[in-house]
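A protein chain is absent from this complex, but the other protein chains hold their places.
== chain A ==
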């Protein structure tokens, strides 16, 4: 520690920021796709759609009982084999690390967002559904304009908390040798031998971002409580 050297960090800051950019993009994509897919899954379960509802329920239960890192590995190694078998090719069809990361995270997060939204749907008072029905709104308009906006409003703090966890979890793409924030740091650390400096720096970056986001969630929670 006595020759702690910050100059390395400053020089490689652009590379670290590029890594951070990848982490943030992955978070954003997994968030948007996860929310969209999660909402659809939650509606299938909530509306007790025959067959599809059960499939959605099973999917969510399954994904939630497997560690994310395993899903990443499986997707990376097994889906190419499956695609190869499906297309009749003699060799596996590689998906690539980046695609694996984006698809896996979206599919994985969908299960968690689904649970949040499903609970939110159950919390909407029966009277809201009845009022929408009495006004002759069809089910599509009812969910789109009456029910889901209330669900999202009520669950924003929980959804954001889950998204902070998602942002931290994106560091797992390190196992696919992708250059996210952690990946960038570990590459630089190995090249330069300055492990302490780099890991401390990115810890600080993670801390600042996540702490800032938590503060935002905390404020939102206070605001919704006041309403």
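Definition applied: contacts are C-beta pairs under 8 Å (C-beta built on N, C-alpha and C of every residue); 3 or more make two chains touch, one makes a residue touch a chain; residues count from 1.
Quick note on the criterion: contacts and distances are computed from a predicted model.
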Practice prompt. Mind telling me which option in "Glutamine ABC transporter ATP-binding protein", "Ferritin-like domain-containing protein", "histidine kinase" or "Chemotaxis protein CheA" is what UniProt lists for the chain we can't see?
Written response: "Glutamine ABC transporter ATP-binding protein"
Fill in: Candidate in contact with the missing chain, chosen from A:64, A:122, A:153 or A:219
A:153
Worksheet entry | Contact with the hidden chain (one of A:141, A:165, A:195 or A:220) | A:141
Item to complete: Check the options A:54, A:78, A:133 or A:195 and report the residue that touches the missing chain.
Response: A:133
Worksheet item: Please identify, in ascending order, the residues of chain A that touch the omitted chain?
Response: 125, 127-128, 130-131, 133-138, 141, 145-146, 149-150, 153, 227
